[in-house]
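Left out: one protein chain. Kept in place: all the others.
So, chain A:
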Amino acid sequence: MKPAPFAYARASTLAEVFDALETHGDAARLLAGGQSLVAALNLRLASPSLLLDINGVAALRGVTFADGLLRIGALTRHAELGADPLVALHAPLLAQAVPHIAHAAIRNRGTIGGSLALADPAAELPACVLALEAVLVLASRAGERRVAAGDFFQGLYRTALRGDEVLAAVEVPPRAGASCTVQELARRHGDYAIVGLAAQSLGQGVQLAWFGVGAVPLRTPLAEAALAAGDIAGAQAALAGELDPPGDLHGPPALRLHLARVLLGRAAAALKGH
């Protein structure tokens, strides 16, 4: 199908983005990689009257490390995330997630900001930023505010982003030397996961963030504690009380819970083998 008509404008500064959001409100949509939005336009699941292309906004670009924080600009494309040396050093979990996201052509365009703002419950990057205890930088005319990943994802495709805000960057506390793994089960390579797990261990701590198991990515603290103590079976058993996955065309909730236990076993082996 073809999109309904819309007006198109390019922003080159954040001020231009704020102007457009102020003038057009809900009728405007930001266009980043377009790998979800243009598909939605083609299917007429979205019909904004203005599409504001933010690809030229320099303030949203680039990966830097300063003052003990890794800052990843919202426009960082999946392929760039997977190849960036600073990401590989300080947040290897993100780099490991990239090959699981869609296919090469989509990774060349899709951005981390777009993925987090969209908040697809089966997407990898939202779970990764949750496991990394990252902070999302939301910018508006009033300035920046910082929201913990755990508070950002609020429901199915719902986030803490207000209508006048743009997701500017992700700030990650450095995890050099962490062992980490991304495990997922999908029908075909590159499909959204049926169940997925972003896992990391550093020192005594283990972080487990699940995707595809509910409306938002989830941490499972009891399973984390059991796994940190070396009790894999205990961690797997804890999942029954911590995950309440939905049934859908992939299968009933019990199937997802079973698959989650399988993934946890694989993740434990991968973290240990590291």
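Definition applied: contacts are C-beta pairs under 8 Å (C-beta built on N, C-alpha and C of every residue); 3 or more make two chains touch, one makes a residue touch a chain; residues count from 1.
The criterion applied here is as follows: contacts and distances are computed from a predicted model.
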item	value
Protein that the absent chain corresponds to, by UniProt name, given "Tryptophan synthase beta chain", "ABC transporter permease subunit", "(2Fe-2S)-binding protein" or "F420-non-reducing hydrogenase large subunit"	"(2Fe-2S)-binding protein"
Touch with the omitted chain, as defined above, among A:58, A:104 or A:176	A:104
Option touching the unshown chain, where A:1, A:66, A:142 or A:249 are the choices	A:1
Chain not shown, touching residues in chain A	1-8, 31, 34-35, 38-39, 41-43, 51, 53, 55, 79, 102-106, 108-109, 188-190
